[in-house]
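Only one protein chain is missing from this complex, and each of the others stays in its spot.
== subunit A ==
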Amino acid sequence: MDGQARPMVGIVIVSHSSRLAEEVAALVREFGGENVPVAAAGGTDDGRLGTSLGKVIAAVESVDRGAGVVLIPDLGSSVLTAKLVEEPGSVVIADVPLVEGAIAAAVTVGGGGSLPDVLSSAEEARTFRKL
């Protein structure tokens, strides 16, 4: 593609905990590179454990470069809130373990993968064995 960089897929980490989301986002930058668009949406608006629709929407907007966004939620209300902002084909949920899925997605985004590439590599992390 004559050296012209394609827009990168964005990653949003949705967690009950704001610090957990931030740290997973930091891991994503570590594994995918500083250019990977990643945002953390953790905790409620008033700093409790839980999920904020407003934070998730803002995070999606902040990482959307036109190539789509993958949402990686931890569990429970994070998943349900992510489902409320899902838009087939452009904002999609990866049903994966948070850390392993985020790292797999980061590597694929860093390598210039498309939204379907990122989603499928994240989903491969679901069956990844550690031992």
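Throughout what follows, contacts are C-beta pairs under 8 Å (C-beta built on N, C-alpha and C of every residue); 3 or more make two chains touch, one makes a residue touch a chain; residues count from 1.
The working rule: contacts and distances are computed from a predicted model.
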| item | value |
| --- | --- |
| Per UniProt record, name of the chain withheld from view ["Peptide/nickel transport system permease protein", "Integral membrane protein", "Dihydroxyacetone kinase subunit L" or "Gas vesicle protein"] | "Dihydroxyacetone kinase subunit L" |
| Candidate in contact with the missing chain, chosen from A:Thr81, A:Thr108 or A:Ser121 | A:Thr81 |
| Omitted-chain contact residue, chosen from A:Arg19, A:Arg48, A:Arg65 or A:Arg126 | A:Arg48 |
| Interface with the unshown chain - residue positions in subunit A | 44-45, 48-54, 76-77, 80-81, 83-84 |
